[in-house]
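One chain of protein is taken out of this complex; the other chains stay put.
Up next, subunit A:
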Amino acid sequence: MLSKGLKRKREEEEEKESLAVDALWLDPGHAAVAQAPPAVASSSLFDLSVLKLHHSLQQSEPDLRHLVLVVNTLRRIQASMAPAAALPPVPSPPVAPSMANNLLASSDAALSASMASLLEDLSHIEGLSQAPQPLADEGPPGRSIGGAAPSLGALDLLGPASGCLLDDGLEGLFEDIDTSMYDNELWAPASEGLKPGPEDGPGKEEAPELDEAELDYLMDVLVGTQALERPPGPGR
């Protein structure tokens, strides 16, 4: 099942953000507004951020910058809240694989998994285009630009550390996401795409390029995109 492919318009966003936060923000004395080094953030700031994240991920093509900034902000908020909630026993200092395992073993496994799969599928969706998929020789995996701390990914965002704040409402949010499109295994990630580095020979780029170019050409012919006047596409 394909999505409608329509970008969510700005007006629709208004109905989604129905949190009663108006009064909160007007109060300059509110902890979240204070300029002092951040105290524990309010749960509404956390909820707002999760809502924004959910919103961003629901877009057919998320604004990556917006998404990354919201995720990073959410991490900060959650980090400040962590001491307030009961943590599951973590045997070692947070290392990505073990923390991830602990989180997945928790009751919020489904939540974390859908979160993780959404972000992972983001890369699969992007991989459907002609961009090269990360290969083993493409460079050190997981290189983080500028980030000193180990990147735990989105897995830890909705983990049990903030268990007390994850009420049913939040679970309900993610129930709505239809991941059947992302579960589709039909499109295997394309091999090295149309962007050869200077060292690539002409032979390497031709074979995979042909398949995708053929596909593009077929699509172009089908919908007559070659013509100046294009008939309205689906959903318009």
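Just so it is clear, a residue touches a chain if its C-beta (ideal position, glycine included) is under 8 Å from a C-beta of that chain, and two chains touch if they have at least 3 such contacts; residues count from 1.
The working rule: contacts and distances are computed from a predicted model.
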Looking only at "Alkylglycerone-phosphate synthase", "WD repeat-containing protein 46", "N-alpha-acetyltransferase 35, NatC auxiliary subunit" or "Serine/threonine-protein phosphatase 2A 55 kDa regulatory subunit B", the name UniProt gives the absent chain is "Serine/threonine-protein phosphatase 2A 55 kDa regulatory subunit B"
By the contact criterion defined above, which parts of subunit A meet the unshown chain? Give residue numbers in ascending order. 2-3, 5-7, 13, 17, 21, 24-26, 28, 30, 32-35, 37-38, 41, 45, 48, 60-61, 63-66, 68-69, 71-73, 76-77, 80, 116, 119-120, 122-123, 125-126, 128-131, 134, 138-139, 141-147, 151, 153-155, 187, 194-199, 215-216, 219, 223, 225, 230, 233-236
